[in-house]
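A single protein chain has been omitted; all remaining protein chains appear in their positions.
Chain IDs A, B and C follow the sequence of writing; residue 1 opens each chain.
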Amino acid sequence: MVKAAVMPGPNVPIEVRELPLLPPGAKRLEEGAILLRTLYSEVCGTDVHLHHGRLAGVPYPIIPGHVNVGEIAEIGGTVLDPDSQPLRVGQVVTFLDVHGTCGRCWYCTVAKASTRCPARKVYGITYSANEGLLGGWAEMIYLKPGVRVLPLPESLSPERYIGAGCGMPTAVHAIERAEITLGDTVVVQGSGPVGLSCAILAQLSGATQVIVIGGPAKRLQEAQRIGADVTLDIAEFTPEQRLQRVRDLTHGRGADVTIEASGVAQAVTEGLAMTRDAGRYVIVGQYTDVGDIRVNPHLDINRKHLEVRGCWGSDFSHMWRGVQVMAKHGERYQWERFITRSYGLEEANQALDDVAHYRTVKALIDPRR
Amino acid sequence: MVKAAVMPGPNVPIEVRELPLLPPGAKRLEEGAILLRTLYSEVCGTDVHLHHGRLAGVPYPIIPGHVNVGEIAEIGGTVLDPDSQPLRVGQVVTFLDVHGTCGRCWYCTVAKASTRCPARKVYGITYSANEGLLGGWAEMIYLKPGVRVLPLPESLSPERYIGAGCGMPTAVHAIERAEITLGDTVVVQGSGPVGLSCAILAQLSGATQVIVIGGPAKRLQEAQRIGADVTLDIAEFTPEQRLQRVRDLTHGRGADVTIEASGVAQAVTEGLAMTRDAGRYVIVGQYTDVGDIRVNPHLDINRKHLEVRGCWGSDFSHMWRGVQVMAKHGERYQWERFITRSYGLEEANQALDDVAHYRTVKALIDPRR
Amino acid sequence: MVKAAVMPGPNVPIEVRELPLLPPGAKRLEEGAILLRTLYSEVCGTDVHLHHGRLAGVPYPIIPGHVNVGEIAEIGGTVLDPDSQPLRVGQVVTFLDVHGTCGRCWYCTVAKASTRCPARKVYGITYSANEGLLGGWAEMIYLKPGVRVLPLPESLSPERYIGAGCGMPTAVHAIERAEITLGDTVVVQGSGPVGLSCAILAQLSGATQVIVIGGPAKRLQEAQRIGADVTLDIAEFTPEQRLQRVRDLTHGRGADVTIEASGVAQAVTEGLAMTRDAGRYVIVGQYTDVGDIRVNPHLDINRKHLEVRGCWGSDFSHMWRGVQVMAKHGERYQWERFITRSYGLEEANQALDDVAHYRTVKALIDPRR
Partner (left out) sequence: MVKAAVMPGPNVPIEVRELPLLPPGAKRLEEGAILLRTLYSEVCGTDVHLHHGRLAGVPYPIIPGHVNVGEIAEIGGTVLDPDSQPLRVGQVVTFLDVHGTCGRCWYCTVAKASTRCPARKVYGITYSANEGLLGGWAEMIYLKPGVRVLPLPESLSPERYIGAGCGMPTAVHAIERAEITLGDTVVVQGSGPVGLSCAILAQLSGATQVIVIGGPAKRLQEAQRIGADVTLDIAEFTPEQRLQRVRDLTHGRGADVTIEASGVAQAVTEGLAMTRDAGRYVIVGQYTDVGDIRVNPHLDINRKHLEVRGCWGSDFSHMWRGVQVMAKHGERYQWERFITRSYGLEEANQALDDVAHYRTVKALIDPRR
């Protein structure tokens, strides 16, 4: 039996339960499956949304935890890593939470937009705790056959990797959509994990001026530490002042690229205004419905010749690219410093509360505590 | 002296005036300038906006008419066409209304978005009648040195060319932004000249299903004539029915690409909903401020992984490409059939009224009448 | 037992053999598998290459035939089509010959270049006849679970579909790489099935001048029938004359886009010269090693600011898009007219000989004859 922090339903406290190692009915590890001893699992804004019942179709009770790092405890036969090398017991690996994209539907094959495949399942979100150890807030995680597993390079510690958490692949995807060019000014709206990783990746993609708008102060200090040229605290500057400041920093033109990573609907109004004519605006932070905004299609989009791009989810390429970046630039950005605190399974409710109230940059579950 | 239909100011009747052939102070045609004998000048929605005073900074009195075709009457020295051949007196040509982009500002050189150059001037819109014959509603047009002139190929008559009018380069630009792929379903919102040309160019860019939403019936008949697979009359179907119909025609997914060419703010709300996840939405019809709309950034953009692209103005490449298309596919699409009526200079007020009340598909000024 | 035309090895005559309906060891149709009653299977240049032993690693004996159309005879449980509708017995379908891409290797997941996945298998090429009915030159074809099946729309007959054959998805992929713009001049080198479909798709992608270079005369007549503006017979014009002709047709500049679909190494030298500065050259026809050429990197590529793109294989999106195009434009292009002759299984040797000696545009195996 294995301990797991289970979310029984929306707005109900997390409970630690003992669950069987293998899925219902299984006698041994299936061919192609892997058992992972959890090192760290992330507590992210999505988990708060899950706890508040803001996502549709969640099969409570669930084991939360969609971005994880662990040590391979057992392998069902031979499973290959992306470089076609066999995985080994004892390796420290992460895996893509999104799983089971069908590879046959129209979205997978024709649109090549696998993040819209209706068959996709997500560890820690779309699996019931009754189906097995399919979330990271547990001592062990059961990786079904076909789950994409990625060993961490030697130069990347599990702490550093999980310090970036799911913000990293999300940010890699957002930056892919942003198409930054050498010399660009990039505004990042939001200073949470996604925003901070966007601020890093914008620099690594050629931006020569990165402006982070967010708060609270502790997060903006992190933004400065990781190289933001300018930070604007939303508690200190009004929206008008923020817009004016961005214009002052860009010869009156606005940012070449703005990335919304705030989760606040009104940020979109502000971001449209902050972006220069013929610029690009990427919306990645509106993960849940936080309300409508008013848009003037003539002034905000058509006359500006603006490009607005939504960015949903991420795929294995984003995870892989994020790991390459962290392995290379680890000393420079020290993502582990985003970690505010680790919580044991028993402390999961506290963790959720701290994240919900912005007391952390990055919170972790460490089931070994 | 030359006759011209002059718009003295907003909401004041057009008057026919006699104006000098050459600009103030000039004794002869400047080196590089050209005098054009006007064959046809278009009356488009923009002229109605000009007449209603809805564009800012217009130096009334003006000679309207920004898309034109004429015969070369006189050339100041040698002027080359885009193929580096000298232009000749008697040639039938069109020219790009946008003129004077500086080629030195940040938008021209770094952003490569010349349609946002602050120095740009536009024949028929930004020039005062006191500066010369710089609009098409006149017997002659004075082409300043540097204006980009394009001879019509032999297979393209002036009537056919002007039948498409400024809708054609605008549509070429919108289609460039739309990045249609072979087999796509394209929805075009709006059945005016821009919408109809978009419907044609979508077919010529690989779309295998083109749905035109608009009205009145006469325009939708034109849409059917030029190959639209489905037309939806907004007088006949509610927005909900239109949305349902598009879904029914796309296996429930929505259009791969939607192009807004309607000039109605609410069309944008509808267009966002009609476009499939990971699809593309081009906004080209919001040429003036027709009000705000409500947008839900989560549902409408982020979760849909949608791309929204404003499209402003057009440049010479769009005009050139439009002419190639019309020269090749003239018999198939017969753009001259868009022409509802030609008006003499004296009838310009009637022309504006007919266009304002949607009594025409395409209205022309023919100063020879 | 089922009749199949088996290629026992390179340069050995094809033999008709009787083979079991199900794969070795199977008692019944696996869950997810499908039995297809073959209507038509294509004989293409690749089959000639297979017969001459020019492809490496082929597990002779094989059943050739990689592009096929058939009627569903039996389904193992429920199998969905790309629109998530269950397939039905009696439906006329095609399927993607490429199969078994792993979805987990670096090429599948990071490079997103599934046509380079090392695990990919191809019906009619990489399967031995001992493994089952895994090629189209047979009365029945066994579709393994996971093979991507596409029902033909009602407006697309099996004859018309197979008339285009594997040239269509290959051409869709080449055209995707070609990024044609409205008004472009496109040169297609080669007038076989790939070249002819490229000539059609170039028109449908906005080209206003399509020049086909190839032979023999019968194929160039087909090129003219399907709308090529100019055809140049290589038996009639020297390479210098062909180059001059292309320049004459493009104001001395060369083609905007050139597509090599000839299978002749020297065509690449010619194609580089025929393409304008800052143009694009797609190489799709060099499917086997037909020798080296000389290239001058300064004159041919660097100074021309040229883009050269290889194009290998095709994926399901290309097949799907090809089917949409054929369903829409069937009457206009009548691909069935490419069919020179149908051969019974017993006539497979004759079919190969006719294809090898360019006596056909498109040759078919019809196992029902």
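Simple rule for what comes next: a residue touches a chain if its C-beta (ideal position, glycine included) is under 8 Å from a C-beta of that chain, and two chains touch if they have at least 3 such contacts.
No experiment lies behind these values; they were computed from the predicted model shown.
Participant: For the chain left off this view, which of C:304, C:318 or C:362 is in contact with it?
Facilitator: Of these options, the touching residue for the absent chain is C:304.
Participant: Looking beyond the chains shown, say which of A:19, A:36 or A:201 touches the absent one.
Facilitator: A:201
Participant: Touch as defined at the start, partner being the missing chain; which of C:102, C:249 or C:290 qualifies?
Facilitator: If we include the chain that is not displayed, C:290 is the one touching it.
Participant: I'm checking contacts with the chain that's been left out. Which of A:40, A:137, A:320 or A:333 qualifies?
Facilitator: Within the whole complex, the residue contacting the unshown chain is A:320.
Participant: Please identify, in ascending order, the residues of subunit C that touch the omitted chain?
Facilitator: Counting only subunit C, the missing chain is touched by 106-107, 111, 113, 115-116, 251, 253, 260, 265, 268, 276-278, 283-299, 301-313.
Participant: Tell me which stretches of subunit B touch the chain missing from the display.
Facilitator: Within subunit B, the residues that touch the unshown chain are 80, 82-84, 103-106, 109-110, 112, 118, 146, 148, 315-317, 320-321.
Participant: For subunit A, which residues touch the unseen chain?
Facilitator: 83, 172, 175-176, 181-183, 201, 204-206, 208-209, 251, 320-325, 327-329
We adopt the following convention: only the chains that are shown with their structure count from here on.
Participant: Over half of the interface residue numbers used by both subunit A and subunit B, so same, or under half, so different?
Facilitator: Here the answer is same, because the shared fraction of interface numbers exceeds one half.
Participant: Measure off the straight-line distance from the CA centroid of subunit A to the CA centroid of subunit C, and report it in whole Å.
Facilitator: 41
Participant: Which residues does subunit A have that touch at least 2 chains other than itself?
Facilitator: Expected reply: 106.
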